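To start, the structure itself, in structure tokens.
For this view, one protein chain was removed and the others were kept in their places.
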């Protein structure tokens, strides 16, 4: 069983859910009515945080789970926590200005890249072992 | 094995696929040509149904599967069916007017919240048992 990775999965989808709630709030704050998704730069930045997190979910979640299965539950979960922390820094920065999205984005990207290369490497290794 | 949850996964992605087909049809009906995603409120509501369903997939699917693995395949699948029913009500309502998206949205959100809290609770319980 992969209890740590399972728990971090719950935390990651909770964080992602919070970015969705912030979009709903920003609609009210900045007066961007459904179904519009454009019209106010402050709203659009908060919307982009949610969208970008959504865009990375199908990269991050499979990479973390393959890493857990092929290498280590605890290391996968630890890298998942780094991903969430990077995402929180990204959220706080991007809310303020487009230019401030960089550091958080870099942290979560690095965690994902390690998860991906770890998984891919371990899978190829196993296939080569027959 | 988790046959019921597996079957509901197939049904959920079938429903989601149907929302995508409706966007393609709405493009023709309302004359919103690719690659545009704005321009007509009737089109935009149908587009938002698909987008919102997409946005919830990485919350719903992992939560349902973790619930199935940690608690019960049958209850996870039953909550998954409630999610799909909520989504169908949401689709029918939102197509008519932005204001009518509420009830269906609430049903699918409630099903997801139960799946998430059930999973998270069971995982923490297992970790505490060592």
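Letters are used for the chains, namely A and B, taken in the order the chains are written, and counting of residues starts over at 1 for each.
Please note the rule applied: contacts are C-beta pairs under 8 Å (C-beta built on N, C-alpha and C of every residue); 3 or more make two chains touch, one makes a residue touch a chain.
The structure presented is a predicted model; accordingly, all values stated were derived computationally and were not measured.
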Worksheet, complete the sentence: Contact residues on chain B toward the hidden chain run 1, 3-4, 6-7, 9-10, 13-14, 16-17, 20, 33-38, 50, 54, 57-58, 61
Fill in: Residues of chain A in contact with the chain not shown
37-38, 41, 44-45, 47-48, 54-55, 58-59, 62-63, 66, 69-70, 98, 101, 116, 119-120, 123-124, 126-127
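By our rule, only the chains that are shown with their structure count from here on.
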Worksheet entry | CA centroid of chain A to CA centroid of chain B, Å | 19
